[in-house]
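A single protein chain has been omitted; all remaining protein chains appear in their positions.
Chain naming follows the written order as A, B and C, and within any one chain the residues start at number 1.
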Amino acid sequence: MTIEMPQSFWLYFTFFVLLLVDGLWCMLATRNLVRILIGLEILMKSVTFFLIAAGYLSGRMALAQALVVTVIVIEVVVVVVVAGIILGFHRKHDSLDVGNTKRMKG
Amino acid sequence: MTPLLLILTIAVPAAAGLLVLLLPSRRAPWAPAVLAALACAFELALAIYAFPHDVAFAWSWMGFGAEFALKLSRFSAFILLGIATFSFLVTAYSAVSMAKASSSRRFHAWVLFTVALSAGAVLADNLILFLVFWEGLLLTLFAMIAAGKTRPFATAVKAFVIVGVTDLALMFGVMLTGHLAGTLSMSAIRLPLDGLGAVAFLLLMVGAMGKAGAMPFHSWIPDAAIDAPLPFMALLPGSLEKLLGIYFLARISLDLFVLTPESWVSPVLMGIGAATILLAVLMALVQKDYKKLLAYHAISQVGYMILGIGTALPVGIVGGLFHMLNNAIYKSSLFLSAGAVEKEAGTTDLRELGGLGRSMPITTLCFLIAAASISGVPPFNGFFSKELVYDGALERGWIFYAIALGGSFFTAASFLKLGHAAFFGKPTNAKRTVKEAPWPMLLPMIVLAGLCIVFGVANSLPLERLVQPVLGTAMEGAHGGTFAGFPTNMLLVGLTAGVLALAVANHAFGVHRTGKGIGAVDHIHHAPGLSSVYTLQATGVLDPYRMLVVVVGVASKGLYALDRAIDWVYSGLAAQSALAASWVLRRAHNGNVNRYVLWALAGAIAVVLAVLAVMGGGR
Amino acid sequence: MSDLLLLVPFVAVVLLYLLPKRARAVGLWVAFGILALEAAAAVLDRFATVDVGLLAPLEKLLGFHLATDGLSGLVILCTGLVGMAALLVARRTLESVNERFLFANLVLVAVVGINGMAMVRDLFSLYVFVEVTAVATVILVAAGRGDHVLEGAWKYIFLSVVASVLMLTSLGFFLLSTGGITLDAARTGLAANAPLAWIAMALFLCGLFVKGAMVPFHGWLADAYTAAPAPVSVFMAGIVTKASGIFALLRIAQSTLGGATPGREILLVVGAVTIVVGAFLALTQTNFKRMLAYSSISQMGYIVLALGGDLHLGILAAGLHFFNHAVSKSQLFANAAAVEKQLGTLDIDEMGGLGARMPVTAGTSAVASLSIAGLPPLAGFWSKLLIILALWNAKEYAFAAVAILASLVTLAYFLSLQRKVFFGKPLEKWAGAREASAGLLVPAVALALVTIALGIGFPFALRILLGGGA
Partner (left out) sequence: MIWFTLLLVVLVLAALWASMTTTLLRATLGLALASALLSVVMFSMGATLAAAMELSVCAGLISVVLVSVASLTRPRSIQEEIASRRSRLRRIWPLPLVLIAGGVALSFVHAPVDIVLRLPAGDGDVRTVLWSMRQLDLFGQILILLAGALGVLVLFRKEAKDDD
């Protein structure tokens, strides 16, 4: 199946923004630490998508791909580290509630 | 005379200060004081040796016009001599008075640094270099007040904030001046006083006045008087800061800018001078503490100098500079006498003092000479410099003259009160046997009192050797080229004498009227002319003294409120609003990371929108 | 030579893990040695000119396309100094051999990241190294023993992800507008006044603002610094935040923005707001490290503000303030570590009169505080003076005024800190307190000496810097 590709910047941009808002909302509206991690992932999806779209629209596909490969590697390391911190919270407070991340003020 | 010697005047005290800090103070508690006195003696020798020379040199330094440039001119040699003399006398004195204080080491180190920085500020011929030394003095000021005894930290911070604010003005002024003149070399700058030039002048002026302690930048001096060590008061607010502040004011008025009587800046300066004279002296009049009274006079006397320089006439400028010199002499003598009294009698509260004249005759004598000098009694030095300032002020407007003369009246009145309460009358504190102060404390006082006489009787010496060369060619043609000798305007002398007599009469009457606890044996009580005033008062119809007391009292209280209001602006309003801002901001940081993320996103959106707006507008 | 700066620490980490476990005590000293070499290389060398013959095959093989200049040297020197100080602090404050070993390794990883940032000429590689450093630092924070370490690490990485999103989006826009992601390509796009390129630059700047904790992007910094273990906060405050946020801004301002509107205005406004807000936030803090953290925010605002001034003088001033603040602030955190170790608390309301008990700590912290507050003749005075001059030359008088006035607030909070901790009456409670051990004093004294020496010898240092074309 060959798919005809759109060339409009705004189409890509629209879906990038939708994914971005979705990820942010997911991160900010939850009280569960793991769900924040999922939101973070959605954010990264949106950015990855935008990079590829930018490469596609500007004819720099190879460069964009090279970047995305590196971004994915960074992404997975960040996810693992965040997961480690979440496990630390769980170990310490026996809870995944975000309240434990709001103790320091002022 | 090589550049090396100029550098030594800065480096020797600085090195001695470092050495003092490194000395093992436990083994030799006297060592810091001795070392300080020795270094200051060396400084004095250098200053005397360097006096007749003219040296200038510059090392290229930072690349944008800031050079390490020192210059010894007539004027700076004169001020340098003053700095060296006073620091030598004060260190000799503090060798005794501070010898046992635990803070002696730090105090002397800071004194030495102060001397080094002052010398640097006076010799600097580049505005940036000058600024560096000047700002360094801010640091030593803070440290010296903090070296005192009771709760001095608040005072230190207050002094720091006030002097800091004025130094900020100075910093702006330096930048603006450099910008306008296109050079930072002080001896190359000569700007007209109009437009931005006037702004630059006013900014620099604020800096100079902050150092000299003129109104409204005076607020810290009386507070420091209570808290800080007395040698400090004698050295910094008493002499060095006046020397430096007035030096800089004179430099900007005479050299850096063209101050003419026609310029609108001249009345501004005179107005500030006159206001400072009158307001501070009225404050002084109601003080009940020896040191605090002196501190307000330290402010008031600056007014005469600013008034004199502000006239922009040779006679006034010479008078102002001569007054600066005289004031430094008698004011440090007075502070030192206060120190002697505090050390021997254990207090400086005038209500608890009295009759010290018998037990401390030499201190009393020195005090009398210095007090007569500050009150402008002939033939002491203060008389001559004040007459010159009067002469200049009268030429510019009778109102300035009248205020200055009124200031003299109150000065005399307050020193009559001070001397009477402290040295005459009955000893109120009989339990304590008071002895004369030790010799090392007396000697500086005696030297200074002697100078009061010498500079008065032989006033051609300081005027022709020190002060008048500063004006250079401007002196020619005026008054036959010199202002030395007895004043020629006998009308003014007569008015001065009249005012002094009035002060004496007023004092005598006041003592008689209110004099409880103060002996009637004092000669002042039997002054002629008293009885008629007394009769008038006894009729009850008219009570001039009470009226005077009421008027002065109300005025003083009002001024005190004003004084506190200024104080409040510094330490209250500014600090409180800063704390409130801090509190609000801290409340906003509630620990919720979501909030921080939203801030960041809002910031990013704002930045992008700003960019779009600019790009859109650019098209 | 420049390749070695990336390879040597990296290889060292790998080799250290091959060592037998009982030899792990050596890890700290290996890291120390590498950082000392790095600092020495920065002082002695121009990087690119040396050893070309010997290293050419290696460089050809790797093909890293690195470039070094005076600014890189500055960051590398700071990294060396601060890293050594942090390692010395770690030696005395981290309890087990394993913790110290881990600390040394993660510091080396972060150092590779920082060295990378110092030498890249490409926005994406810059992002990669920023991320490497951030991950290593987050692990350092989270691995600590304190009560709040996880919260500090969490906030740090949370905001880091936001920064990543901003920067990657920006790279997308750069691809669209210029087709390239090198600094030079970005400059071409900006010079052509392409709106997309400017949006991209604005987003990248915002990402760096998060990393450099500019207000209002600063939410993570105070919590991360406060929560981090003592040596980690020395390292973070000294170099990590500065390299990944502020230095990157410096590099962009130097090689890409070129003082063009509206980039300069953004830097000016954000810098000024940061200075003021950070200073006020610091004013009433009661935790030693937290006050230092907000002070860091405010001071980094100065660096960014300088970038908005006159281009050449501004970058020189920013670089100098970068160095001064790296030295002084890491020293203050080392002082805080000494106080915390001796007293077991960081609450400055509980302290008082420690000057008599801990004279060296008190003295060195006074030097650093006064330097940051900009009092002559310490180093901080000169950099602030240059910043103000840079603004003045660019005719930004209002911003120069902000810089001057905010230094009063700086003075106020540092005086309040000194007063509450070191001056005042010695409290009964701390009658038994002693000066910290020599191991903790060495970094503080050494860094204080650097501050004093640079302050006094500034004119000569400036000539060298001008000659080197920083």
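The rule we apply is simple: contacts are C-beta pairs under 8 Å (C-beta built on N, C-alpha and C of every residue); 3 or more make two chains touch, one makes a residue touch a chain.
The structure presented is a predicted model; accordingly, all values stated were derived computationally and were not measured.
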Check your understanding: Relative to the complete complex, which of the depicted chains are touched by the chain excluded from display?
Key -> A, C
Point to revise | Contact partner of the left-out chain, one of C:146, C:195, C:426 or C:459 | key: C:195
Exercise for review: May I ask which residue of C:118, C:143, C:243 or C:326 touches the chain that does not appear here?
Suggested key: C:143
Study note, to complete from the structure: Residues on chain C facing the left-out chain by the touch rule are 6, 10, 13-14, 62-66, 102, 105-106, 109, 112-113, 116, 120, 122, 124-125, 128-129, 131-132, 135-136, 138-139, 142-143, 176-180, 189, 192, 194-197
**Study point:** Absent-chain interface as seen on chain A, which is shown
**Key:** 1, 3-6, 8-11, 13-15, 17-19, 21-23, 25-26, 29-32, 34-35, 37-39, 41-42, 45, 48-49, 52-53, 55-70, 72-77, 79-81, 83-88, 90-91, 94-96
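Throughout what follows, only the chains that are shown with their structure count from here on.
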Check your understanding: Among line, ring, star, complete and other, which best matches the way these chains touch?
Key -> complete
Review point. Does A-C or B-C have more contacting C-beta pairs?
Key: B-C
Review point. So how far apart, in whole Å, are chain A and chain B when each is placed at the average of its C-alpha atoms?
Key: 67
Study note, to complete from the structure: Per the C-alpha means, the centres of chain A and chain C lie apart by a whole-Å value of 28
Point to revise | Two or more partner chains touched - positions in chain B | key: 586, 589, 591, 593, 597, 601
Practice item. Give the residues of chain A that touch two or more other chains, as numbers and ranges in rising order. Key: 101-104, 106
Exercise for review: Can you check the complex and tell me which residues of chain C touch chain B?
Suggested key: 154-155, 158-159, 162, 166, 193, 195, 198-199, 201-203, 205-206, 209-210, 216-220, 222-223, 261-262, 265-266, 270, 277, 280-285, 313, 370, 375-377, 381, 388-389, 392, 401, 404-405, 408-409, 411-412, 415, 419, 423-424, 458-459, 462-463, 466
Point to revise | List of chain A residues in touch with chain C within their complex | key: 9, 20, 36, 40, 43-44, 46-47, 50-51, 53-55, 57-60, 63-64, 67, 70-71, 74, 77-78, 81-82, 84-85, 88-89, 92, 100-104, 106
Exercise for review: Report the residues of chain A in contact with chain B in the complex, numbered from low to high.
Suggested key: 24, 27-28, 101-106
